[in-house]
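Okay, so here's the structure we're looking at.
A single protein chain has been omitted; all remaining protein chains appear in their positions.
Naming follows writing order (A, B and C), and every chain is counted from residue 1.
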Amino acid sequence: MNITGKARLKSPWLFHLNTGSCNGCDIEILAALTPRYDAERFGCMLVASIRHADILLLTGPVTTQMHERLLRVYEQMPEPKAVVAVGSCAVSGGVYTGSPVVDGPADKFMPVDVYVAGCPPRPEAIVKGILEALRKFR
Amino acid sequence: MDARNIDYEYSRLILPVGPVHPSLKEPVNLSVTVVNEEIVDVNVKLNYIYRGIEYLAERRNIAQTIYLVERICGLCSQAHSLTFIQALEEIANIQPPERAEFIRVICAELERIHSHMLLLGVVAYDIGLDTLFMYAFKSRETVMDLLEKISGKRVHHDLNTIGGVRFDIDEDLRRLIIKELKYVKRNLDYISEVLEDATVENRLREVGVLPSKIAEELSVVGPTARGSGLTKDVRFNRSYSVYRDYKNSFKIVVLKDGDCLARVKIRVLEVYESISLIETLLDNMPDTPIRIGERILKIIKRIPVGEAISIVEAPRGQLAHYVYTNGGEGLKRLSVRTPTIPNITAVKYMLMHRQIADIPVVFSSIDPCISCANRVTVTDAAKNKTIIVNLENLRRRM
Amino acid sequence: MITGVLKSLFKKPVTVKYYTKPGVHTPIPDRFRGRIIYDYDGCIGCALCVKICPAGAILATPERKVNFYMDRCIFCGECAEICPVKVISYSKDFEITSSDRSQLTVRK
Partner (left out) sequence: MVELIEVAAILAAIPLLILVSLLAEGLDRKIYARMQGRIGPPILQPLYDLIKLAGKERIIPVTAKRNIFIIAPYIAFLFSISALVIPAVTLISNLNFTGDLILIAYMMVTVTLMYIIGGAVSGNPYSSIGMSRAIVMMLAYEIPLLACFIMVAVKSGLTLGLYNIIMVQIESRQPLAFIYPSIALTAAVFLLCTPAAAEVQPFDIPVAKTEIIHGPLTEYTGLYLALFKLAKSNQTLLLNILSVILFFYPVFTPLNSNLLNLIIVLTIALIIRFFTVTIPRAVFARLRVTEALKLYWITASILILSAAILTGLGV
């Protein structure tokens, strides 16, 4: 493993995109950054611009409205990149499966690297998912 | 954010805030027209996360719909399921045991606390004071722990069921809640002290002023209305459940200023009220069973055709569910009116002639919950066409 | 504000050392609902859980047993409650993460 690879494992910058989630997972992602769980121990940082991100945290079952926007955000992300689907609706559609306005789950039309199940997952599980996604960068 | 549509003439810039924007946790589009950092026009566009929950509810059985309705919103999940269950119980003429009602309301109040704490954190984050955001979340975790201990889940509690609740608050838990709420109160004292800081006040005072006359015209609800001097609280005006008997254990907090600081302070004061209400309720819990002994699949079979409207004070304001059962385990119609819909109309008024710097904080101060609000779009799947229901139609529909 | 900030500078951080210290995490309450534990042999195949599952996460198999798709599960706990022979229970395993969705299914 070269130096760049090692550094990548130590500084995952996150970008969070809500594609129709109920807010639960979004709040748990925020909670994962706060003192109790402190994801910044692993170098995680919630960045504001997708151009700076390494990992896309995806919540929600991807509604028709957000479908195209999700793909656009994904394309704007610089390589190497990883996608973590947080919560049952992002992973598989969850309770919203069967709705005519839901296009998801996301892995139908874009690569998803790690699935974190739970409705919503505990912040610790989200941290675990992020660290698991880092394996892709090795 | 299509690059071709953006007007590059500097003096008049149309700034697309959202649907993907760091200060918004949920997709919503505010099309803000800016002239030299001053806002001259705002257009709010919703429906990015319209998921068709009402459509799904009409195609599932009631036992499944209880959990679907809870997932309308992750922050008012208890309020949503409480509203829905109350409507169903009215139709089926089921009286839940008294202890169940106590537990429901205690959880609803705990949820109000954590939702208000979240707002404090988000407003602090929007004005660039990350430390306060961290402190607010630190004390919020205590409340989340309590809810997890009661129901097993942090966000969606899956607590309510027709004819009672699924989890009991036993003696140990009761003592723990009282102890932990004291800790929350101490942290809250500190947070309200910080709100008096000069730089914090500077960003909040006189920002996004909503005079009570305009507030009444726009029919805003919840803390937004109470921040503008309107005495609007469903718990008081149209009491339900145990609030009927414990009206005097809490009071409505009303502030006159109508600015962001008032709206934020309302939240802090309401948390104190909620804590004292929870303590009273915990002391007076009756010793009855927590649910009627019938299985849920049997109960839903005997729910007759009927309709009911149930209104509850969610953390963000008045939340109403209209439920129309079809007599065969399912629903013919579910309609949800959430507090964010009237409140979001006030945003345009509040933002006019302010600076760009005020957009996030004004928008956060009404505590928007877009995942709730997106039930205004009705999609007719069979004909594949979308109608956006305006407020007037929505009132008629309710 | 400044006194509070300086005070917490010298206090012990409240962070729970999850992952950096193996086995450490915030306490999990008794009612927590994690990955489902399914007693395959005890199942009588009544499919009540399939009927009640709000998310459609439980599907019946040709052998008159069921599969639990944890990737769709919303952890409401109704299936464990309704099961007449109590073969479904919830573990305290909350780290339900995988890079392969099929790993998230509970079969036997």
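Heads up, the rule we're going with is that contacts are C-beta pairs under 8 Å (C-beta built on N, C-alpha and C of every residue); 3 or more make two chains touch, one makes a residue touch a chain.
The structure presented is a predicted model; accordingly, all values stated were derived computationally and were not measured.
The chain not shown here makes contact, within the complete complex, with A, B, C.
Looking at B:200, B:225 or B:311, the residue that reaches the missing chain in the full complex is B:200. Between the chain not shown and the residues B:176, B:214, B:292 or B:357, the one that touches is B:357. For the options B:70, B:126 or B:257, the residue in contact with the chain missing from this view is B:126. Of the residues in chain C, those that touch the hidden partner chain are 1-2, 5-6, 8-9, 11, 13-15, 17.
Annotation for chain B: contacts to the undisplayed chain at residues 3, 6, 8, 10, 13-16, 21-23, 34, 37, 124-131, 134-135, 138, 197, 199-200, 202-203, 355-360. For chain A, the residues touching the absent chain in the complete assembly are 3-4, 6-8, 10-11, 13, 34-35, 38, 40-41, 43, 47-49, 51-52, 54, 76, 78-80.
By our rule, only the chains that are shown with their structure count from here on.
With centres taken as mean Cα positions, chain C sits 20 Å from chain A.
In terms of their C-alpha centroids, the spacing between chain A and chain B amounts to 25 Å. Averaging C-alpha coordinates per chain places the centre of chain B 27 Å away from that of chain C.
Listed for chain B are residues 67-68, 71, 138, 153, 156, each touching two or more other chains.
Shown for chain C are the residues in touch with two or more other chains, namely 14, 26, 54-55, 74-75.
In the complex of the two chains, the chain A residues touching chain C come out as 35-38, 41-42, 88, 91-95, 97-98, 107, 113-119, 121-122, 124-125, 127-129, 131-133, 135. The touching residues of chain B, when paired with chain A in their complex, are 19-20, 22, 25-27, 47-53, 55-56, 59, 67-68, 71-75, 77, 118, 121, 133-134, 137-138, 140-141, 144, 153-156, 369, 371, 379, 381. Across the complex, chain B is touched by residues 16-28, 30-31, 34-36, 46, 48, 50, 60-61, 63, 65-66, 69, 73, 94-96, 98-102, 119-120, 122 of chain A.
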